[in-house]
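First the structure, which I've put down as structure tokens, then a few questions once you've had a look.
A single protein chain has been omitted from the complex, and every remaining protein chain is retained in its original position.
Residue numbering begins at 1 within each chain, and the chains themselves are lettered A and B in the order written.
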Amino acid sequence: MYRIRFHGRGGQGIKVTSRILGSALFMNGYEIQDAPRYGAERRGAPIFAYVRASKNSIFERGIVRNPDLIVVADESLIPLPAAAVIQGADEHTVLLLNTRIDAQTWKERLNFPGTVLSFDAYICFEEQQDERFTGTACVGAASRLLGLFDKSILKEAINEELQEMKSEIIEKNITIALKAYDLMEPYEHCVNSSKKTDALNYVKPHWVELPFENARTSAPVIHATLTSENVPTGLWRTLHPIIHYEHCHRCWWNCSTFCPDSAINVNEESFPVIDYDHCKGCLICSTICPSHAIEVISESEARKRMEKKEEE
Amino acid sequence: MKRKLLTGNGAAAWGARLAKADYIPAFPITPQTEIIETLAKWIDTDEMEGRLVTLESEHSMITAAGTAASTGVRVFTATSSQGLLYAMEMLYTVAGWRAPLVLVNVSRGLSAPITLEADHNDVMAARDSGFLQIHCSTCQEVLDGVIMAYRISEDQKIRLPIIVNLDGFYLSFTREPVELPDKEAVDAFLPPFDAGNIKLRANMPESQAVVVLGGSPYSYFRYEMHLAEMNGLNIYESVAGEFKKHFGREYASVESYRTDDAEYLFVMMGSFATKAKEAVDRLRDAGWTIGLLRPRLFRPFPAPTFQKLCRGKKAVAVIDQNLSMGKGGILHGELASALYGHNEMPTILASFIGGLGGRDISTEEFFEMANVIKRSFEEGSTPPPRLLYTDEELREIRKLQTIANVERNSLKGEQ
Partner (left out) sequence: MNENIKKLKDLPSTHLMGTGTPMCAGCGGLEALHQVYDILGKNTVIINAAGCMTLLSVYPFTPFSGSWIYTAMASAPAGAQGVRDALDILRKKGSITEEEDLQVVVLTGDGSAYGMGMSATSGAMDRDLDFIYLCYDNEGYGNTGQQYSQATPHAAQTATSKSALGFTGYKKDLFSIWAAHKPAYVATVIGSEPLDLAKKIEKAKGLKGPKMIIALSPCPTGWDFDPSKTVDIGKLAVKTGIWPLKEYIDGKVIHTKIPKKRLNIEAYLKEQGRFSHLFEPTRNESLLAELQKKVDTYWEEIENG
């Protein structure tokens, strides 16, 4: 059995991605199970999807604990514990990252036990907008790594899963997926199925007797305020607003009021300051700023500028 | 202390009054309505402090009950049957909030078909919710039960809501002598409400009842509720012990009537269990060694007590005044799972269903049930479950069916 896990953000088409792979494998004679895993449906929030494929009946359910292949469509998810991107990986697992950073660096950063492969989905895109098809690029690449079906089946699966969409969109998805498929040629068939679990030599589950705890502790009550500030929603950003203070007229009642997430604070001099730990990049501030003082750049560009600054 | 004639509903209202309930969200439903009418009258005439508010549905009523308790006041409410089911979502919810409060359920058969008289399907439907359950068989027990229920529910080791159940009509509208404890005696037994660590105040903001995502965290909260409810086994005993000291009346979690030397047992809940006592007495007169076990505490289920009391008995007849469609008697199933695998348990655990919608169970039926389990024990085989119904009753319904224009053919038993 092959077990594949996709990680991405709401809005990147991860569910469709997993279904394209599921369909392709099904078309090629596999029994499959594919499912996305939602919290609540949110653009930008981490989501994952998994695919199981076997020539026999699949007697597994739920999350993939021991993935053979992990595909990460959005590298900004990696530091997020909630995204659990490398959970369950071992020496046999292949980690495919959509990134410009080289695989070796990632392997060291993550202390990853298995194989790490990088690919840059952007190479497959024709224009900036194609970013929304990141998931498709990922499934194209993943398909080559699995090496279980050829291009024509991948194309058929995309047609099947995207049939509700306009034909230009379907064509675009196919182009991107096939480009990614070609890109991964050197790594064809590098994914191996994991060994079957050993019923004799297994790690015992560490069962405990749950102690009774009184209601203050054990009722679903948060005895605090503002703990949400621990959640770095800034990691959702793909676009980055920057206030150019030389143009700013300090009409903070616009940007600070209109920011839905309370992520624009007003400092002592009445200048608005963006809280980048939490700004989700909705760009309302930039849109409504009367003096057009808020520039928008890509998040990756913003990170580059930050790294440059740190070097200086 | 004085003895008054009170209906079961009246006794419930007195329980709430003596417990000094602060807040009574209400909604009328037969056969409970007299409870809230009585309380409303007392509040209107200043005989009782407290606020009674009629909500627009039982679902809203239980919501208001739960939020008021979570804010920090002592809450009393009451319902029956369809009302209990309409509120069912909120029963589970309010228990999950760990809101302590007393809900009196006046048991009534469930729709469809809709009816008005008593059985236990309504309160049984709440058994998984996290509410504790006390079942009463006399009006005295109702009053005492409400007072004890507050002690149990508000105990920091529990902090869960509790249902006190009484049968519609047979208790709710039936007067019996009830000893009314003095206010001061109740105050000595039941201290004022202590909101403890969960309450709503401006100076200590809390986010209550929040979303919990992830199977592991969710499991923690749910298991803890169960552990809290299980604490009810010990706490019920200690509260009952204290109640006896204060008021002289004893309420074991399972009442054992003439069971010490018994070979055979009836097991039954609610007011009809009183009839089983009469049957026991008559059977004893005729030479039987038989007794009755009547659980008062149904949730948490007093499994260890039942194991002790059933040890060494030959055969048991469980009489359920409820019916789980597609399975059978609920008390029977609960008892079977509590006894299975323990040493010296009765070989015969027979199931009888009776009293649905208030259908009477005659003393002769009890005698016959005793004979069935005796024969079964001697033959060594468990009888199939029996739905108590007589030939006369079947003829009666045929007559009704004629009027209702059911085909003549079927009267002769043809398809």
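Quick note on the criterion: contacts are C-beta pairs under 8 Å (C-beta built on N, C-alpha and C of every residue); 3 or more make two chains touch, one makes a residue touch a chain.
Since we're looking at a predicted model, the values are computed, not measured.
*Asks:* Pick out which of B:Val53, B:Ala188, B:Leu387 or B:Val406 touches the chain that's been left out of the picture.
*Replies:* B:Val53
*Asks:* Please output the residues of chain A touching the missing chain, sorted low to high.
*Replies:* Spelled out for chain A, the touching residues are 39-45, 220, 222, 224-233, 236, 251-254, 256-263, 265-266, 270, 275, 277-278, 280-284, 286-288.
*Asks:* Counting contacts across the full complex, list the positions on chain B that touch the omitted chain.
*Replies:* 22-23, 25, 51, 53, 55-57, 59-61, 63-73, 89-90, 93, 97, 200-203, 205-213, 217
By our rule, only the chains that are shown with their structure count from here on.
*Asks:* What is the distance, in whole Å, between the centres of chain A and chain B, each centre taken as the mean of its C-alpha atoms?
*Replies:* Each chain's C-alpha centroid was found; their separation is 52 Å.
*Asks:* Mind pulling up the chain B residues that touch chain A in the complex?
*Replies:* Against chain A, chain B makes touches at 96-98, 156-157, 159, 196-198, 204-210, 212-213, 220-221, 223-225, 227-228, 231.
*Asks:* So in the complex, the part of chain A that touches chain B is made up of which residues?
*Replies:* By the definition above, chain A touches chain B via 39, 210-216, 218-225.
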